[in-house]
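On to subunit A.
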Amino acid sequence: MRTTPFLVLSALLFSIGAIGVLVRRNAIVVFMCVELMLNASNLAFVAFARQNGNLDGQIAAFFVMVVAAAEVVVGLAIIMTIFRTRRSASVDDASLLKY
Partner candidate 1 sequence: MTYSLLYLIIAIPAASAVVLLLGGRLADSWGHLLGTAAPLASFVLGIVAFLKLRDDPTQPLHQHVFTWIDAGATFHVEFNLLFDQLSALFVLLITGVGGLIHIYSIGYMASDDRRRRFFGYLNLFVAAMLMLVLSSDYLSLFLGWEGVGLASYLLIGFWQQKNSAAVAAKKAFIVNRVGDVGMALAIMLMFTTFGTSSFAGVRAGMDSVSAGTATALGLLLLLGACGKSAQVPLQSWLLDAMEGPTPVSALIHAATMVTAGVYLVVRSSFVYEQTQAAQTAVVVVGLVTLLWGAIIGCAKDDIKKALAGSTMSQIGYMMLAAGIGPAGYVFAIFHLLTHGFFKANMFLGAGSVMHAMDDDVNMRRYGALQKVMPVTFLTFACGYLAIIGFPGFSGFWSKDKIIEAAFHENLIVGIGAVLGAGITAFYMTRLMIMTFVGQKRWVRDAHPHESPAVMTLPLVVLAVLSAFGGFLLLGGWIQNWLKPVVGAAGESDLPISATAIQLIVLAVVAAGIVVGYLMYLRQRVADETPQRVSVFTRAARADLYGDAFNEAALMRPGEYLTRSLVFFDNRRVDGIVNGVAALIGGTSGRVRRLQTGFVRSYALSMLGGSAVVVLAMLAVRLT
Partner candidate 2 sequence: MNGSETSLPWLTILAALPIVGAVLLLALPRRGALVKQVALAVSLVALGISIGIALQYDTGGGFQFVEEHNWIRAFGVHYALGVDGLGLLLVLLTTILTPVVILASWNDADDARWSVNAFFALMLSLEGLSVGVFAATDVFLFYVLFEATLIPIYFLIGGFGGPQRSYAAVKFLLYSLLGGLLMLASVVGLYVVSSRTAGGPSYLLQDLMNTGMSQNTGRWLFLGFFVAFAVKAPMWPVHTWLPDAASEATPGTSVLLVSVLDKIGTFGMMRFCLGLFPEASRWASPVVMTLAVISVIYGALLAIGQNDIRRLIAYTSVSHFGFIVLGIFALTSTSQAGSALYMFNHGISTAALFLVTGFLISRRGSKMIGDFGGVEKVAPILAGTFLLAGLSSLSLPGLSPFVSEFLVLAGTFSTSITAAVIATLGIVLAALYILLAYQRTMTGPVRESTRHMRDLNLREISALAPLLVLIVILGFFPKPALDAVNPTVSSLLDRVHVSDPAPTVATDPEGASR
């Protein structure tokens, strides 16, 4: 079985995620798009692991999952806090941290 279809899928998913991050304003959606990008890379890792016949890629995928989980925890907490204070989950509204 060839690896290319998996990689094409991974690239598609990654692009969808990246575009989502760039165009969507809602923080939750942006967050989900980030997750999508992470999982796209996971897919590429796993596909390469299968191609090379070793477990290195799978281990990397696990690492990404762990990091993603941690990120979700922190990120959602931040989004919650912002939403509580500003009554909005739009990332463009939270632009105070500038020059």
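Selection rule: all candidates are chains of the complex that A comes from, given by their letters.
Things to note:
Keep in mind that, in the parts below, contacts are C-beta pairs under 8 Å (C-beta built on N, C-alpha and C of every residue); 3 or more make two chains touch, one makes a residue touch a chain; residues count from 1.
Quick caveat, the model's predicted, so the values are computed rather than measured.
The listed chains 1 or 2 are all part of this complex, yet only 1 touches subunit A. Note for the complex: subunit A touches candidate 1 at residues 18, 21-23, 25, 30, 91-92, 94-99.
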